[in-house]
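For this view, one protein chain was removed and the others were kept in their places.
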Amino acid sequence: MNPMNTASHPQQRQFNPYTENGGTILAIAGLDFSVIAGDTRQSEGYNIQTRYAPKVFRLTDRAVLAVNGFAADGNMFVKKVKQRLEWYRHAHAKDMPLHAIARLIQTMLYARRFFPYYVYNILGGIEDDGSGAVYSFDPVGSYERETCRAAGAAQSLVQPFLDNQIYFKNQQPALGTSHPAHLPLPQVLRLVIDSFTGATERHIEVGDGLEMFVVLAKGHDLAGLEGIAGLQEMSTKSDGERIFVIRRELKKD
Amino acid sequence: MECSFALTGKGYVLIAADTTAARSIVKMKIDEDKIKSLGPHLLMAYSGEPGDTTQFAEYIERNIRLYQIRNLYPLRPPSAASWIRRALADSLRSRKPYSVNLLLGGYDTSNHTPSLYWIDYLGTQAEVPFACHGYGSYFALSLLDRYHDPEANLEEGLAVLRRCIDEVSKRLVVSPGKYRVKVVDKDGIREIEF
Partner (left out) sequence: MEYNGGSVIAMVGKGCVAIGSDLRLGNQALTVATNFEKVFPVTDRIYIGMSGLATDVATLREQFRFRVNMYTIKEEREIEPESFAHLVSSTLYERRFGPYFIEPVMAGLWKTQAGEYKPYIAAADLIGCLNFAKDFVVAGTASEKLFGVAEGLWEPDLEPEDLFETISQTLLNGVDRDAYSGWGAVIHVILPDKVITRTLKGRMD
């Protein structure tokens, strides 16, 4: 058979519209704050495309969305969510409440049930009642409000650590005491940093930079945030909920 | 389809195996005994590839007997289980491995303990309070989780076994018709009319 003669062989070609861009995201809800974090490495296979591609985005003054999976889909999805939130603002002259954003994301994801956005979403922020909240989604819109959630390449490394440190799984409280339902902000930030340094150490797709968004409820004091290096305020008003971002380098060895 | 069950109780091990010998979709025989006595206090239920089963079971039976003749005492259940496991493990990496699954029940007369071993064709061995092989395991294991009592007397043990067999007869599409039930305890091996 002539190798140049391909006409005699049936050939199949397939365009694959998806890829996986690595990275990990994580969110933890406090009593009256919320932390949403993600690394900034974007890769495809063994190739690092960029060391700074944000995966965590401010939506409103009390909502932050982290997207992980197929970066192109993620960016497009965030763009569309932001657009819907802007329309809401024009129609109602206020920001959409967090629980409503969560439902909006569900309908937007499920609308693409048969050609999904290949992304795992984690939405964090402050609820109308002032409580910290985290909503996690699968690519087709199943969602749940939780206290903490990790997603992405290092989910399997981080989630069991969080089970242990946030939910106190496999730990018994000392006699006459009980485990706290929510942890204070400095401890949550320490756990987030530990989670990402751990994931960076053991997972090749995690590393370079760390972005931690902190959303504080109305009237919440800075709770030790002042002294933190690399802190930047993202909120538009100073009398409502406030958003800060902390940027860090991740271990290089 | 082939099913075998076993469970331990207070001072005994009960073993049940179906009695059908099937080739493809045809039942060739409905009174086949698939539980061998390997010694005065050792029972082995075997299932798997037809041909391999009898061949392997007889090989084991004769070798365990040989040990008893040479040493004037039988191999105790844990040692017998280890030896049989090794025979299967060696066979696994040979040119033609035996595909035989076993339940080995024994009563150790030197320390008065009943023991049951689950062994599969790969040579995986586990000492367990109860065990099954075949499709029956998907129904019987959950019942045994709920109703098994290591301190149960023979009557109670038989009642649990009855539950398992009834459930398999009721829910399994390809359920076998008849079972042979044997018990091993301090007095040796007996067959029980079921």
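Just so it is clear, A and B label the chains in written order, and each chain counts residues from 1 on its own.
We take it that a residue touches a chain if its C-beta (ideal position, glycine included) is under 8 Å from a C-beta of that chain, and two chains touch if they have at least 3 such contacts.
Everything numeric here is computed off the predicted structure, so don't read it as measured data.
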Which displayed chains the unshown chain touches: A, B
Of B:T53, B:Q125 or B:S175, the one touching the omitted chain in the full complex: B:Q125
Touch with the omitted chain, as defined above, among A:T19, A:N75 or A:Q159: A:Q159
Residues in chain A touching the chain absent from view: 154, 156-161, 163-165, 169-171, 194-195, 197-199, 201-202
Where the unshown chain meets chain B, residue by residue: 85-86, 88-89, 92-93, 118, 120, 122-128, 131, 137-138, 141
